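Report on one structure; see the data block that follows.
A single protein chain has been removed from this complex, and every other one stays in its place.
Letters A, B and C mark the chains as written, and numbering starts fresh at 1 in each.
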Amino acid sequence: MTYEVKSLNEECGVFGIWGHPDAAKLTYFGLYSLQHRGQEGAGILSNDAGQLKRHRDMGLLSEVFRDPANLDKLTGKAAIGHVRYATAGEASVDNIQPFMFKFHDGQLGLAHNGNLTNAVSLRRELEKNGAIFSSTSDSEILAHLIRRSHNPSFMGKVKEALNTIKGGFAYLLMIEDKLIAALDPNGFRPLSIGKMANGAIVVSSETCAFEVVGAEWIRDVNPGEVVIIDDNGITYDNYTTDTQLAVCSMEYIYFARPDSNIRGVNVHTARKRMGAQLAREFKHEADIVVGVPNSSLSAAMGFAEESGLPNEMGLIKNQYTQRTFIQPTQELREQGVRMKLSAVSGVVKGKRVVMIDDSIVRGTTSRRIVQLLKEAGATEVHVAIGSPALAYPCFYGIDIQTRKELIAANHTVEEIREIIGADSLTYLSIDGLIDSIGIDTDEPNGGLCVDYFTGKYSTPLYDYEKSYLESLEEHTSFY
Amino acid sequence: MTYEVKSLNEECGVFGIWGHPDAAKLTYFGLYSLQHRGQEGAGILSNDAGQLKRHRDMGLLSEVFRDPANLDKLTGKAAIGHVRYATAGEASVDNIQPFMFKFHDGQLGLAHNGNLTNAVSLRRELEKNGAIFSSTSDSEILAHLIRRSHNPSFMGKVKEALNTIKGGFAYLLMIEDKLIAALDPNGFRPLSIGKMANGAIVVSSETCAFEVVGAEWIRDVNPGEVVIIDDNGITYDNYTTDTQLAVCSMEYIYFARPDSNIRGVNVHTARKRMGAQLAREFKHEADIVVGVPNSSLSAAMGFAEESGLPNEMGLIKNQYTQRTFIQPTQELREQGVRMKLSAVSGVVKGKRVVMIDDSIVRGTTSRRIVQLLKEAGATEVHVAIGSPALAYPCFYGIDIQTRKELIAANHTVEEIREIIGADSLTYLSIDGLIDSIGIDTDEPNGGLCVDYFTGKYSTPLYDYEKSYLESLEEHTSFY
Amino acid sequence: MTYEVKSLNEECGVFGIWGHPDAAKLTYFGLYSLQHRGQEGAGILSNDAGQLKRHRDMGLLSEVFRDPANLDKLTGKAAIGHVRYATAGEASVDNIQPFMFKFHDGQLGLAHNGNLTNAVSLRRELEKNGAIFSSTSDSEILAHLIRRSHNPSFMGKVKEALNTIKGGFAYLLMIEDKLIAALDPNGFRPLSIGKMANGAIVVSSETCAFEVVGAEWIRDVNPGEVVIIDDNGITYDNYTTDTQLAVCSMEYIYFARPDSNIRGVNVHTARKRMGAQLAREFKHEADIVVGVPNSSLSAAMGFAEESGLPNEMGLIKNQYTQRTFIQPTQELREQGVRMKLSAVSGVVKGKRVVMIDDSIVRGTTSRRIVQLLKEAGATEVHVAIGSPALAYPCFYGIDIQTRKELIAANHTVEEIREIIGADSLTYLSIDGLIDSIGIDTDEPNGGLCVDYFTGKYSTPLYDYEKSYLESLEEHTSFY
Partner (left out) sequence: MTYEVKSLNEECGVFGIWGHPDAAKLTYFGLYSLQHRGQEGAGILSNDAGQLKRHRDMGLLSEVFRDPANLDKLTGKAAIGHVRYATAGEASVDNIQPFMFKFHDGQLGLAHNGNLTNAVSLRRELEKNGAIFSSTSDSEILAHLIRRSHNPSFMGKVKEALNTIKGGFAYLLMIEDKLIAALDPNGFRPLSIGKMANGAIVVSSETCAFEVVGAEWIRDVNPGEVVIIDDNGITYDNYTTDTQLAVCSMEYIYFARPDSNIRGVNVHTARKRMGAQLAREFKHEADIVVGVPNSSLSAAMGFAEESGLPNEMGLIKNQYTQRTFIQPTQELREQGVRMKLSAVSGVVKGKRVVMIDDSIVRGTTSRRIVQLLKEAGATEVHVAIGSPALAYPCFYGIDIQTRKELIAANHTVEEIREIIGADSLTYLSIDGLIDSIGIDTDEPNGGLCVDYFTGKYSTPLYDYEKSYLESLEEHTSFY
């Protein structure tokens, strides 16, 4: 039982660079700022005059490259890198990206963030035709499609393959003489392009990596776009024009780093506006505002400013939590031993607290934090969530593919309030969310994917269609 | 040049427990919450029916106990633990505490936080009489004094030894049948006593550890006090009555965790009050408040509330910074590559920023952060420091023993402002600091040690006297 | 330059088991006794009720399974394992076997010892048809051939694939319900079948593994044979009848462990007979016999007994040589610092020594050992080699694929003698070798492959044909 760990997992982060003598090292620093997008494993693949080299392993980036020799050997002026999210399932170094393929007539590197909705059927068909996959990861499918395409040009093969896969994806491909970036037709996943002082081009899941490597943002990759980066610079092309922007709103709510900008909107600022809007929608009396660290601190700032209530550090997260192999036993946990989050009784005692969190998945975490605050002396705990109720699965890159685990798929707000032991529970409205983010676009839903709040999906679900429809019957929908 | 790391180092954290079957494991959890007090090394010593056992090593606690077997073997119902701060100097496992001594007629464990002012002369005298030290640490001296004391009782020996050493110290001693805690006559270092539900007694450098292990605070150890904890409970005794409370004010300003209480004052609340007071003393116009993460976030909250300016997340610290073996080369650093702290241009661009920090040591860090903010588009950066100018060394447990490295020992405020490139520079007044902390006491300076601000020392300096007086001549005093 | 390491590398060792609850652990012990066949990496794949699981990594077996959890998770009653030899080239975990493939309709594990002669052309053709290889190892080709075969039955696919590949190979395949062992049509590589007390069937590159796991030898796998092992026991089948026994004679001379039996002949006994025969062919006067440890000790015993000269321990190999990260610098080496092999001056001083070694590859090692013996006081050093002159490459599984590195491909015996600084040099005759081994068979060359001595190859060379013929022109043949 790990109440501290969010049950939402991002499907990875990617970073690429073309044109710098320290390409692999800069990829390391870029990935370092994307570490929050994946902690299961990491890898970097470099391109030294057409020769691909790679190091990858399980663990945090700093563990994977604990021996600097593993980075030093990744010579060359271009590189791509990947951090992979942690799942309980098939943890194996074979699934750590970038993938690297060496053929008699060429080489191919590949890094992917997202989730394909027709992966199962594509893989089955490929295997029936003799394909052997080296991983259990869907990401590898694109390589097989490219190699089996009969299109005469390499970019023709790539476009054909990109049109075959469905779902949410941001792909980086490395071949001998170019780096290619591609985004799905809905732009579900973020992907931005930047430029360094020496002219090197960088691509990253988040713009926070640009700050770290000293690059300037040029623009975000557009839905349906394939971007070719080589010694001649950047070429923007489209593999499809049948596109509709639907950026994952959970990137703004929870995943992305506050200093990143997505589609021109700063994440911290969006969160602060969500907090302010939440304050306007909030109907209760309270003394202080307490954000759940770290993801809800921006929203708490916005809520406090809008409501006029003081913003207090009523919860403290241990800064040194990443890796410990010693955990409290169940018995010690019952005796009150907790390692990662503490309520500050000196702050909350005798107070009516508005506890700001970004989302509720299973409800377990929220229940524990409410309990912590009450044990520390809070007289009332009003839970205010900076996003609407999460009631439907995501098939485009967030690791929730069943409704079973979602408390809001199975309970009313009042039931949830009771389960988590709060004195009140307020979710942000969907309109409030869309307005707070405020992408400058005319696309529906303000250019956002809000499917997990509404249950209305932006695209056909392909391999997931059947099981999703079945799940709708099992779970009453409250939203 | 590591501008991100504070140049102030705390001299360690200690935790002890008597009366719980999981004593070593609870000590692990307690130390886990004290990790911010020392990252060079860690150790735990347990007492299994009179038999002392120990494991210690260099590195973070989680690294030292990466193999759970090393913790499992520390059986027994009592334990003491230690985290040691990082210095450039003599890094050796021999200096990692707790120390453990096995004699033909008994055993002794020892953990220490603080700095002795007569260590050099005591050590020299002991060695002249044949003593062999197993470490280069001053902490070991107490053990030699105890063993050489001719007092017939063990507690008599301990008291005699405590009266021989001078300076700042919080000591935990473990012998076969008791755990002993002792504090220096000024109470420079924090040390608190708590109790678990099962009756086990815990002692900790900070009360945040009590939250983590599920213990309740009983009271802080008093200056000059020696506390004996055994199967009969707690006995409070004094080894001296010549005491005067002078708690290290830097504990409130920077070292301690915001959720800890020292002498009845919550650290976060004290910091928020410092921020509010700083806002009152601040004389400039600005648009937003930005705290330097993580230590200055409370002060920023207080400043924002008092001033009415919005509190913004204009600086982001990478959460995954603890251990990386890959660092930017000087060349990459000049190209703008930085790993640990980013300015959020989406937040600060075009704004007049009040940058709140807790203190300035050498000025290097402040200059870099001001520069980051300006590069990110801030039009003005007003630096406001939540403490007075740090102009004198500390001899009681903070790792500043020379005036050379202190920018405020050598420059006026206006000079410092210019050096760090700020548009204005405001220090909190000493009175403002004392009022903001507000310990409930009649002792001078509100029961605080503010010697590093005033240059007037609470006690004789013994071995440091001569070099300190010389240093006064070298450095003009501005404060 | 590491003169102590033999330049001959075996292409791996395999071990498999069906029908024991501790299958993976027994595979570990089996591989442990095959460690001499490969030290670059190791892996074990288990079959738990049809579900394949695997752990593999670079390093010695004991390093790969340093964490026992990695072995414990390999549950199931069947397993295959592999140790891989060390090469300078492409050292990557991707090439460590067993390979494991998971399809939508089945699973496949694969371990291989040997070298395919048509691998390059097969791989190229497969890739042209869209195949993607997950390693740079030839061993993987068999899996692709099986998956692309249109034969309706699985065993039909396997036989078709085995008939497509050429060269030397011993393959172990694991699928859901069976373990399959296959040997090339010449039986170049050794492969034996054994049985445990509980009825479990084991397969191993060498019979020494049977001693270790407590199994009894049943029989060796025959050339062209495919053996199916499942819950019904053992089924022997042939995928081809076009066979001719040609066991690698270097297995007897150098690779195999002295306690193994190959084709009914004990390796130590064969070596002792080679030594005795060498003594009969030796024409010089000497005082003592000194074998180069460890591989030439048996031959030295045989030589001593036949010649009547005393067998002495005139050379000592450090027992703790496997892994050291500290090596003498060139300068220290010139000052006489040497780590792995010492000459015993107390034994050889003033003596005419017959130095017995198993083979000469580049001559560098022999020259150094002769020099060691002379520096230690030997008055004469007569080098006697327990095998004929190694003058041609091997394409069936020994890592010598060019003539450039072979001293005997480029020099006469007299020239070699001078190069290595010996007082005389005697090679065993080819007939003497064949007679000494003495397999009970009517096949040509006594059922042995002696191609690297004669240059007359047992099979067509396929992809190697062209480069081999070219090399013949470059190097004068003396043998």
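In the analysis below, a residue touches a chain if its C-beta (ideal position, glycine included) is under 8 Å from a C-beta of that chain, and two chains touch if they have at least 3 such contacts.
Because the structure is predicted, anything quoted here is derived from the model rather than measured.
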{"item": "Neighbouring shown chains of the undisplayed chain, as defined at the top", "value": "B, C"}
{"item": "Full-complex contact with the absent chain, from C:N47, C:N95, C:N266 or C:S359", "value": "C:N266"}
{"item": "Absent-chain contact - pick from C:E312, C:D358, C:D423 or C:D463", "value": "C:E312"}
{"item": "Residue, one of B:R148, B:K195, B:K317 or B:R352, that touches the chain absent here", "value": "B:R148"}
{"item": "Residue in contact with the excluded chain [from C:G50, C:P68 or C:P460]", "value": "C:P68"}
{"item": "For chain B, the residues touching the chain missing from this view", "value": "93-94, 101-105, 120, 123-124, 127, 129-136, 143-144, 147-148"}
{"item": "Sites on chain C contacted by the missing partner chain, in the whole complex", "value": "22, 25-26, 28-29, 32-33, 35-36, 60-62, 65-68, 71, 196-198, 208, 211-215, 257-259, 261, 266-269, 272, 294, 297-298, 301, 305, 310-313, 316, 318-320, 322-326, 328-329, 332, 335-339, 342-347, 376"}
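Keep this in mind: only the chains that are shown with their structure count from here on.
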{"item": "Graph class of chain-chain contacts, one of line, ring, star, complete, other", "value": "line"}
{"item": "Same or different contact residues where chain B meets its copy chain A, judged by the half mark", "value": "same"}
{"item": "Distance from chain C to chain A - Cα centre to Cα centre, in angstrom", "value": "49"}
{"item": "Chain B and chain C: spacing of chain centres that average the CA atoms, whole Å", "value": "61"}
{"item": "Averaged-CA centre spacing for the pair chain B and chain A, given as whole angstrom", "value": "37"}
{"item": "Contacts with two or more other chains, residues of chain A listed in rising order", "value": "none"}
